[in-house]
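Excluded from the complex is one protein chain; the other protein chains are retained at their positions.
Right after this comes subunit A.
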Amino acid sequence: MSLVEARGLTKIFRRPEKDPGLRGALKHLVQRRFKDFRAVDGIDLSIEAGESVAYVGPNGAGKSTTIKLLTGILVPTAGTVSVAGLNPNADRVANARNIGVLFGQRTQLWWDLPVRESLDLLRDMYDLSPAFYKQRLERLDAVLGLGELLPVMSRKLSLGQRMRADLAAALLHQPKIVYLDEPTIGLDIAVKDRVREFLRELRADGTTLMLTTHDLGDIEDVCERIVIIDEGRKIFDGPLAEMKDRFARVRRMHLQLAEVTPLEKLAERLPEVEIVGGESPTEVTITFDRFRYTAGLVIAAVLDVVEVGELHLDEPAIEDVVRKVYAGELLR
């Protein structure tokens, strides 16, 4: 049996149906109408120990709801979940000892007290020995720079600092399974890099990782496997490399040319690519299939024709892939 095993997992919320405006609100008081909303709809999922899984989908696809079902916060409407042999809802307290959870949009730190106090409390909650606690703090200091945050009142932390402290709080007890719900939301590049580095180390330690994100970078840096869901249903589950080969073939290169150049001259050298002019006459965007061309080949071809000033490359974004999936371009 897998470490995390979900079968036919379903969560239905009841939503009030109101007509717009004050009239609608008053009418709803008298005549209450509700509509069932299937946030998660029959999801099967197996995660093996040591795997790192990205859980991806557009806003409202059911990602967070799934995480809350797997962590025992929500009671499933139908289906079963087993995490390390426990039912996370019925055995919530026992399950909580095995898992670490981070909700990027919420903090578990005590707002009005120094970070250190929140961590001390977690030490007591998970019954960590003083030696183990000290060793964990040192380790978390090394990778997250936790030391400088310890004496600071949580509400005075910047978002990046807050996320680092929250990650430390979620991982203090060295959980077997870690669920991260948008761990890099709102972070600047430097902090993002640091967080990803930390997640890579976690994975190397053998921790099982499941994260939801909108950021392709998180996934590429940290996960081998990607699960895409939409409207509560699973629509892709497989290795990241496979998904990229199949659905993220297109790269886009933006060039600032040294002089105005007819696009046809470039097209002669680069068959089967799409070349479009930009806002100014010297700007050009070249879209190419990464299985036919490398970025190097494209640049070499352009340089044969004209000098290039600036360039940058758009990597396929997870949103693009997901969007394609919805458009029906992905049919398994």
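In this text, a contact is a pair of C-beta atoms (placed from the backbone, for glycine too) under 8 Å apart; a residue touches a chain by one contact, two chains touch by 3 or more; residues count from 1.
As a working rule, contacts and distances are computed from a predicted model.
Peer 1: For the chain that's not shown, choose its UniProt protein name out of "Rod shape-determining protein MreD", "ABC transporter permease", "Glutamate synthase large subunit domain 1 stand-alone protein" or "Response regulator".
Peer 2: For the chain not displayed, UniProt's protein name is "ABC transporter permease".
Peer 1: Which one touches the absent chain: A:A6, A:A54, A:I99 or A:L199?
Peer 2: Going through A:A6, A:A54, A:I99 or A:L199 one by one, A:I99 is the residue touching the chain not shown.
Peer 1: For the chain not shown, which residue from A:D181, A:D218 or A:D237 touches it across the whole complex?
Peer 2: The missing chain is touched by A:D181.
Peer 1: Considering the whole complex, which of A:I47, A:L74 or A:V195 touches the chain not shown?
Peer 2: Checking the options A:I47, A:L74 or A:V195, the one contacting the hidden chain is A:L74.
Peer 1: In terms of residues, what is the contact footprint of the unshown chain on subunit A?
Peer 2: 13, 64, 68, 71-75, 92-94, 96-97, 99, 101, 103, 105-108, 110, 112-113, 117, 120-121, 124-127, 181-182
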